[in-house]
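Shown here: the complex without one of its protein chains, the others still in place.
The letters A, B and C name the chains in turn, as written, and every chain counts its residues from 1.
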Amino acid sequence: MSSPYLSQPSSVSMIMLKVLCAMIPAIAADAWFFGPAVLVTICLASITALCVEALMLQLRNRPVLPFLMDGSALLTAWLLALSIPPMGPWWMIVTGTAFAIAISKHLYGGLGNNPFNPAMVGYAVLIISFPVQMTQWLAPESVAQAHLGLGEVLDYMFFHILPQGMNLDAVTSATPLDTLKTQLHMERPIGEILSMPIYGAMGGKGGEWMAAAYLAGGLYLLQQRIITWQVPVAFLASIFAISGLFHLADSAHHAGPFFHLASGASMIGAFFILTDPVTGPTTPKGKLLFATGAGILTYLIRTYGNYPDGVAFATLLMNICVPLIDAYTQPPVFGKKK
Amino acid sequence: MLDAILVMSGLALFLGSLLGYASIRFHVQGNALVEKIDAILPQTQCAQCGFPGCRPYAEAIAEGRAEINQCPPGGEANIHKLADLLGVEFKSLNAKHGAEKPKSVAFIDENTCIGCTLCIQACPVDAISGAPKHMHTILSQECTGCELCIEPCPVDCISMVPVAVTVSNWKWKAPSYLQEAG
Amino acid sequence: MESYLLILVSTVFVNNIVLVKILGLCPFMGVSKKLEAAVGMGAATTFVLTLGSGSSYLISKYLLGPDLSYLTTISFIVVIAGIVQFTEIVVKKVSPVLYQVLGIYLPLITTNCAVLGIPLLNLQEKHDFVQSLLFGMGGAVGFSMVLILFAGIRERLEAADVPEPFRGGSIAMVTAGLMSMAFMGFSGLVK
Partner (left out) sequence: MRKLFHFNGGVHPPQHKVESVKDPIRKPPLPEKLVIPLHQHIGTAAKVAVMVGERVLKGQKIGEATGNVSSAIHAPTSGKVLEIGNFPVAHPSGLSELCVTIAPDGMDEAAPFSPVDPFSMDPAEIRKILRDSGVVGLGGAVFPSAIKLNPGREKQVRTLVLNGAECEPYITCDDLLMRERADEIVKGAQIMRHLLHAEEVIVGIEDNKPEAIAAMKQAAGDEIEVVAVPTLYPGGGAKQLIRVLTGIEVPAGERSTDLGVQCFNVATAYTVYRAIACGEPVTSRIVTVTGNVKNPGNYEALIGTPMDFLIGLSEPLEGSRGALMGGPMMGFDLPSVSVPVVKATNCIIVKSEKLFPAPPTPMPCIRCGRCAASCPADLQPQELYWFAKAGNFGKAQEYSLFDCIECGCCSYVCPSHIPLVQFYRYAKSEIWAQEREKKSSDIARVRHEFRIERTEREKREKAERLAQKAAQTRAQIKAEENS
C-alpha cells in the first residue's frame, strides 16, 4: 500500500442511497396523483434488478454482496420504473429491467464501465418493442372515470384482468406531451388543447407536481454535492431556450417553455438521468455541452419525432458522444493556462 | 453491343491513365514505416527472430515477410506496440524464437578467460573490451544481453547475470486488488 | 435550399447509412479500434463517396442513358474501384502510417456496400446532380461521424472490465446495436 493513508468516510453506496432518497418525494407525488400502481412497478423492477445483478455477478465471478449493496442496480430499477407507464404488464417491467442490468451494464463490466445509461437503454428497448403498452399511461385520479385499488392493479399487471365491466380507457390516457402532439396534428388550436382536463397549471395535471418533486430532490442532491450544477442548468436552460424560440416564432403550434419544463421527463432527466456520472462527461465544459445537446435533442424528438418524449433517446445519443466530449474538453492543467 | 463495349473500354482507358499518372506523381521513395518499427524493437541484435539484427527484422515486418511475435527480448509489451502501430491483432510470443527473460548482461569469469577474442568478434555492439592473450571484460553499460558471445567461447567463461534492482531503477507495482474487484 | 438541407440532415442523422440503413458495417467494425484510424478512414470514405456519387450520376445520365442502363452496376463498380485505387496511392504517399493502419480496409472501400449503395439509391430516388452530391456527402459525413464516435467508445472500452467472452468484437457489436437503437430516436424528424 502506498500513500495517502487517510481517506474520507464516503462510499459509493452512500451516494446511491442519497440519490434514492431524493427520488422519494416524486414517488410519493406519483402515488398520490396516479394511484398505487407505481409502487408495484417499483417493487417489481427492484426485485428483478437485484436478482439479475446477483446472477450476473455470479456468472462473472465477482463478489456478489459488495456490489449488490452499492445500490446502483436499485437506482437503475427506480429510474426505469418511473420512466415507464405505472400499470404496465409485469413481463414488460421484468424485460426492461433485465435488459438494462444484464446487457447494458454487465456486458460492459458492471458498475462504472457502461457507456450507456442502463435505465434509458431499458426504456428505449421497451418503447421500440411494445409501443402500445408503453403509451398507456394512467390518467390522474381526479380526471379518470374510474379508480383502481391495489388489488385491482395487481390483477391487471399480472393477469391482465380488469374489474367487471371496466374498460382500459376509463383509467388510462396518453401523456400530456403525446396528446399535445397528436391533437396539434389534427389541427386543433393550442389553447383549446391545453384546456383539456389532463392539463394542469403548467404541465400535465399531477405530472407538474412530480416535476416539482424531482426539482426538490435535485436541489437536495446539489446541496449534498452529489451532482454538479452544470448538467441540470444547461439541460433545463436549453429546453427553455429552444422551446421559447419556437413558441415566440409560432405560438399557435408550439407550447411555451414552462410547459416543456414541467412536462414529460424534463425534470427527472435534468437531475437524475443525465447526471449519471458513469455515462456522462466529467469535465465542467463537457457537462455543459452534453446537457445542452441533450436539451435540444429532447425538444426536437418530443416535438417532431415519432416518440412521446425525447429524454431517453437524447440521453443515449449524447452518451455516444461522451468519450469524445471528454477528450476535447480537458481543462488546462496547473501552470499551463493561457 | 458496340456502344457498351466502347463505353466500358473508354471508362477503363480513362481510369487507367489517371491511375498511371497518380502512381508516378505520388511515387513513394523508401519506407518510413521501417524506421517506426525499428524504433520499437529493443536493439538487442540477438538474431533470435531469425534475421541478422533488429533492422533487417523491421524491414521484414514492413514488407510482410515476418510476424510481429518473433522478438523474445521485446516481449509481449513490444508485440502490443507493434500491433498498435500496424493495426493488426495481438499475437502472443512465438515460442519457437525463445522465451521472454528478465534483462541480463553477460559476465566474463576473469579467472577462466584465455583472451581468445572470439567473443569480441561475436558482440554486435562492441561491448567487450580486451586484446588477444589478454583478459576480456564486458562493458555492462553497453551490453544488450543478446547472448551471442556465449556460444563462441571455447572455455565457457561467460555467463548471463540478471540486472540487479537498485533504488534508482526500482519500479512501483500496480495495485494488487485488481483481480478481486474492479 | 431547404430541401438540400433536409437531404443532409436526413442522410447524416435520420437515415444514417450505418446505424439506420445498416450499410458499410465492415469498415465500421474493422477500423474503429483507434480514433486516429477512424478519422483517416472517415476522410478517405468521404472523399470516395462524394466523388463516387457525383461521377456515377454523370455516367448514368450522360454516358449510359436509358439504353445502356444494364451497365449501371458494373460501370459504377469500375469507377469506384478507380477512385479507391487513386485514394490508396495518395494516402500511401501522404501518410504511410495511416496507410499501414487502414491496411486491408483501404482497398476494401471498393467493396464497402455503402459506397455502391449510395449511387444506386441516388438513381432510385431520381436525384439531380447537386442532390446526388449532397446525398453522397451526407451519407459519408454520417458514416464518418458514427465511425469516429464509435471509435471513441471503443477506445474507452479498452480498459473496461468486459467479461472475457465479450471482449473485442462482440462487445463492439453490442455497442453498435445500442447506438443503432439510440439513432431510432431520430425517426420521424424528417418525413
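Assume contacts are C-beta pairs under 8 Å (C-beta built on N, C-alpha and C of every residue); 3 or more make two chains touch, one makes a residue touch a chain.
Computed from a predicted structure; not experimentally measured.
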Omitted chain's touching partners, listed by label: A, B, C
Of B:Lys96, B:Lys133 or B:Lys171, the one touching the omitted chain in the full complex: B:Lys171
Where the missing chain touches chain B, by residue: 38, 41-45, 53-54, 124-127, 142, 144, 165-167, 169-175, 177-178, 180-182
Residues from chain A at the interface with the omitted partner, ascending: 1-8, 10-12, 14-15, 66-67, 70, 72, 109-113, 228, 277-278, 280, 282-283, 326, 330-337
Hidden partner chain, residues of chain C it touches: 156, 158-159, 161
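The working rule: only the chains that are shown with their structure count from here on.
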Chain closest to the middle [Cα centroid of all protein chains]: C
Separation of mean Cα positions, chain B and chain A [Å, integer]: 55
Centroid distance [mean C-alpha coordinates] between chain C and chain A, Å: 34
Shared interface positions of chain A, touching two or more other chains: none
Chain C residues counted as touching two or more neighbouring chains: 161
Complex contacts: residues of chain C adjacent to chain A: 35, 148-150, 152-153, 155-157, 160-163, 166, 171, 174-175, 178-179, 181-189
In the complex with chain C, residue positions of chain B that touch it: 3-4, 7-8, 11-12, 15, 18-19, 22-23, 26-28, 31-33, 36, 84-88, 182
Touching residues (chain side chain C, partner chain B) in the complex: 33-34, 37, 59, 63-64, 67-68, 71, 74-75, 78-79, 81-82, 85-86, 89-90, 92-93, 96-97, 100-103, 161
